[in-house]
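The structure under discussion is supplied below as structure tokens; questions concerning it will follow.
And now, chain A:
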Amino acid sequence: MITANINGIPVHVRKGTSILEAARKININIPALCKHPDLDATAACGICVVKNNGGGKLLRSCCTPLEAGMNIVTHDDELQEIRKTVLELILSNHPEDCLQCARNNNCELQKMAADFGIRSNPLHRINKGIAPDISTKSINLVPDKCILCGRCINVCQNIQNVWALSFLERGIKTRISAAGDINLADSPCIKCGQCSAHCPTGAIAEYDETSRTWKALYDTEKYCVVQIAPAVRVAIGEAFGYPEGENLTGKLYAALRKLGFKAVFDTSFGADLTVMEEATEFAQRFVNKTGPLPLITSCCPSWVDFMEKYYSDMIEHFSTAKSPQSMVGVLSKTYYAQENKIDPAKMFMVSVMPCTAKKYEITRSEDMFASGYQDIDVSLTTRELARMIKQAGINFEGLPAEEPDHILGDYTGAGVIFGATGGVMEAALRTAHFFVTGENAGIMDFESVRGLKGVKETTVDIAGNKIKVAIAHGIGNVEYVLNKIQQARDEKKELPYHFVEVMACPGGCVGGGGQPYGVTDRLRVSRAKGLYLDDIKQDYHYAHENPYIKKVYDDFLGKPLSEKSHKLLHTVYTPRPLYRR
Partner candidate 1 sequence: MKHKILVVESDVTFAGKAAELLSSYNYSIYTAGTYKEGFEKIKKLAPDIVLVSLGMLRPGSRGDTVKSILQYAGINGIPAVIILPEAIQFPEGLEAFIEKVPLKTVVFKKDVEQVLVSNIKHLVQQAGEKHRQVIEEVALLVEKWKDKEGNLIMILHEIQKEFGYVPRSVAFILAQRLDIALARIYEVITFYNFFRLEAPGKHIISVCLGTACYLKGSGKILEEIKNILNVEEGQTTRDGLFYLQVVRCLGCCGLAPVMTVDDKVYGNMTRENVVNILSKYAKKGELSNGKAYKK
Partner candidate 2 sequence: MAKLTRSKLEEYGKKAPAKAGRALVRVGMSTCGIAAGAEEVYEALKGAVAQRNLDVDVRKCGCNGKCYAEPLVEVVSGGLPAVLYGKVDKRLALDIIDKHVINGELLNDHIYGIDEGKGE
């Protein structure tokens, strides 16, 4: 521990704590634009400068550790003036189009300009004039709005290890771009959207599909149905001033009906179904050796894309089960349409996801058209849905809690925890245990699969079988797990794992790239907690106990891994080039 002074107040912090963090501890906020709690400081913006011992060279508080005996001044007239001028400089190189911006009212730069009371900018306008990149239909890159804080690149290269984004050129011409100045769609981008989640401005945002959704909703010919993913319910509240992690499932159903959806489904039902298929797959591979182990989960589209590009030799390890979104999608246009005598051609299926990659998943391969139509027509992010609710003039707070539509809306606690890292594994193990032993697990140590540790490794005992599992979230953490598998495979050694769960986004879907802005670990934990509470609240905690799942199998699919479920609920993977030229 070290002791120093900030604005005359003594502070005691651990060695290595930055001046910025130390100041926060004593309730002094030093403004900063480029620093994000998830990321190492890059010292790019120059706003967070402070004085030590009355002057000399200014220090960047974001990346300078507090040292014993320092006398830091965070605010005085000179610092205020410098910060304001730097902010004016940044604004002079940023388009003045806040009103038409994806981040209007939700932008860190805008907020800072407001806080500093910028009323006019005497500086020259320096426009960048770089064309946006909308090639992915998942994420829009608008370099003109970029302030070059470097967060997106930091996330993409260092946290996600994808290397789709980079800086190009230098000086005033510096810009963000996909690798090698190609289109983002041709780059290794896996559409995880972590760049957009960390962007302080509107430079990277989701590809907006709200107008297409509105058009469908107002089209009397169309029969619009919707599904919401687990992670959405515990995050949407942030857009309406609710406490972090509050579960708003009922209000969401109500809001979706108010928007004009004829039926409201829940992706958690799809999650239950995924568990059924995946756990069966696992049990078969484990017991009957029908396929290679470890089995690796495949419900995260960014992860699937990453594997197809970077680790295509792992394809055989992938669960062929589609993601919960896709399962609900295909069943709505087959089973649900059949049961309710709706022409699937007129059905318009919208999914609300915490995710930008789900926009990509809905046309990923021909398997996404298993119903004979595009199974899911539009995939919206949590952020887009929040905007739609506001646009529709719905008083979200005043809405009563409603129930979803049967059957595709009924879920168990196992399905809803899919939204947090470790959730898929936990849900699958609960059911796998049943499949192997014929009875539900009593007290099982599932705690070891929860939480924000980058890679979680544990062994689960199912009827004397030691099942070794690994859970990785954040693509940057995957390498460790995969290398271990590859090494064992190459050296023909015992497999390190039997079952592996991977989620591309840190924290899993609760920390997804399509969630409300401002994600931090604290928020990830709160959102996940909301999901685990939902699990407790549910009548059923095992996917196989979901009466409606049983019904779907009885009525329609037969049993897990049946021919029909193979046709509708499973997919294949193909190696893809890292770069398309």
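Here is the rule we go by: a residue touches a chain if its C-beta (ideal position, glycine included) is under 8 Å from a C-beta of that chain, and two chains touch if they have at least 3 such contacts; residues count from 1.
On the choice of candidates, all candidates are chains of the complex that A comes from, given by their letters.
Since this is a predicted model, take the numbers as computed values, not measurements.
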Options 1 or 2 - which one, within this complex, touches chain A:
1
Touch list for chain A against partner candidate 1, complex:
157, 163-170, 178-181, 187-188, 578-579, 581
